[in-house]
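Here the complex is missing a single protein chain, while all its other protein chains stay put.
Residue numbering begins at 1 within each chain, and the chains themselves are lettered A, B and C in the order written.
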Amino acid sequence: MIDEIKKSFSKQGFMKTLGAKILHIKEGEVKIQCMKVDNLTQQHGFFHAGVLTSIMDVACGYAALTIMPENSDVLSVEFKTNLLRPANSKLVVATGKVVKSGKTLVFCEAKVEDEQGTLYTTMQATMICLQKKNAN
Amino acid sequence: MIDEIKKSFSKQGFMKTLGAKILHIKEGEVKIQCMKVDNLTQQHGFFHAGVLTSIMDVACGYAALTIMPENSDVLSVEFKTNLLRPANSKLVVATGKVVKSGKTLVFCEAKVEDEQGTLYTTMQATMICLQKKNAN
Amino acid sequence: MIDEIKKSFSKQGFMKTLGAKILHIKEGEVKIQCMKVDNLTQQHGFFHAGVLTSIMDVACGYAALTIMPENSDVLSVEFKTNLLRPANSKLVVATGKVVKSGKTLVFCEAKVEDEQGTLYTTMQATMICLQKKNAN
Partner (left out) sequence: MIDEIKKSFSKQGFMKTLGAKILHIKEGEVKIQCMKVDNLTQQHGFFHAGVLTSIMDVACGYAALTIMPENSDVLSVEFKTNLLRPANSKLVVATGKVVKSGKTLVFCEAKVEDEQGTLYTTMQATMICLQKKNAN
C-alpha cells in the first residue's frame, strides 16, 4: 500500500509544483510536508490558503487509501478548510487522518502545523473509493 | 479598485505558479482563468482539486474586496469545496461572487466551469475585511 | 415520486416538531416552509440556525430523491451552512436544488429566504443514494 501511494503521489504533477513530500504513511494517517518558497505565497508573502488546502486534501486522500481494499482508487468528494492564522512558517506539515470509513465513503480530517506545533489550518473531508479499471 | 486588485493579484506568487489570470472584475464578481498544464494535475491527469479551490478562493477574495471600503485588505476565513466531477478541460474559469456583505465579514460563493459551461466545482466562502496598516 | 416523498416526510418526527411543510416538489427541487414560533428560537428570539439548517437539509435530501432511481433511499453525507444574517421573519422557505447527480452521490445546494426574498442562509450538501431494503 505504501508503494502504491508513493507511486500515485509521484504522478501528481501538482505535488511536484508544490515541492511537497510524503513524510509518513501509516494505516489511516498520512503526513505531507511543504516548504515556503516565493511561488507558493499570497499577496503578503504567507503560504497561500490553496497550497495548505492542497496538501491537506492529498494527506486525507492517501490516508483514506491506506484503509481501502486493494486496487482501489480515491477521489475527493468535498472538503472544508478553516484558516486559523496566516502561515508564515518556513516549513509546514499536513496531517490527514481517517475518522470513519464506510464501504463507499471515507470521512477524514486534516490539519497543517509547523515544526513548533503551531496550528494554521484544519479540514474536514469526504473521500470516495473507486475500483480501479486496470491494475496499472 | 480594479487597479488595487490587479496589483494585489500580481503579488501572489502562487497565482503565477498556477498561470492564473484575472479575466473580469466588476462590483461583487471576479473571474479567474487557468489552463491545464502538467504541473497542475493530480494522479489521473485532471486538474488538481487544490488548483480549482485556489482560484475559487482568490476569485471570492477579490469579489469581496470590490465591495469593501478603500484601504481594506481581505483574508479568507474559511471555504468549502464540492468536487462535482473530474476536470479534464483544457481551460477553466473560476467565478467568485459576493452573496452578502457585512461590516466585517463577506459571504461569497464560487464555481469553476469550462468554456462550454460544464460545472466542475462549487464553493461557499467567508472573507474578512481588514484595515490596511499602510497604504502601500 | 411525489407521494413517496410526502410519505417519507410524514415519517420524520422532527419535521412535525418544526411545523415544517412541503410547499413544492419538482424534479431536482423541493421547497419546505417553516413558521417562527417560540419553540424554534435562539436566545435573541430569531430562528435557531439549527432549524434553518434542518429544513435546508431536508429540502436537499428530497430534491436529491426526485432524481434517484425508484426504490431509492437518501441519506445526508454532509452539509455546510453559511448564516448570512439573523432570521427574524415570521415565515421562511428553504429551497433545495440538485446541482449534480452521479450514480452514488448527489450534490445539492439550498437557501433559506423569507417571502420578501431576503436571503438568510445558504447550504452546500452531499447526499447518498441507497437501495431500499424493502419497498415499505
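Definition applied: contacts are C-beta pairs under 8 Å (C-beta built on N, C-alpha and C of every residue); 3 or more make two chains touch, one makes a residue touch a chain.
Computed from a predicted structure; not experimentally measured.
Student: Looking at C:S8, C:Q33 or C:T118, which residue reaches the missing chain?
Tutor: C:S8
Student: Check the options C:I22, C:L40, C:A64 or C:C129 and report the residue that touches the missing chain.
Tutor: Of the listed residues, the one touching the omitted chain is C:L40.
Student: Considering the whole complex, not just the chains shown, which residues of chain B touch the missing one?
Tutor: 77-78, 80, 104-105, 124, 126, 128
Student: In the complete complex, which positions of chain C touch the hidden chain?
Tutor: Residues 8-9, 11-14, 16-17, 37-44, 48-51, 53-55, 57-58, 75-83, 86 of chain C touch the chain absent from view.
Student: Residues of chain A in contact with the chain that isn't shown?
Tutor: 80, 82, 84-85, 99-100, 102, 107, 109, 119, 122, 124, 126
The definition used in the following text is that only the chains that are shown with their structure count from here on.
Student: Between chain A and chain B, what is the separation of their C-alpha centroids in Å?
Tutor: 21
Student: For chain A and chain C, let me know how many angstrom lie between their CA-based centres, rounded off.
Tutor: 32
Student: Averaging over Cα atoms per chain, report the distance between chain B and chain C in Å.
Tutor: The mean C-alpha positions of chain B and chain C differ by 29 Å.
Student: Could you check chain A for residues that touch two or more other chains and list them?
Tutor: In chain A, residues 77-78, 80 touch at least two other chains, as defined above.
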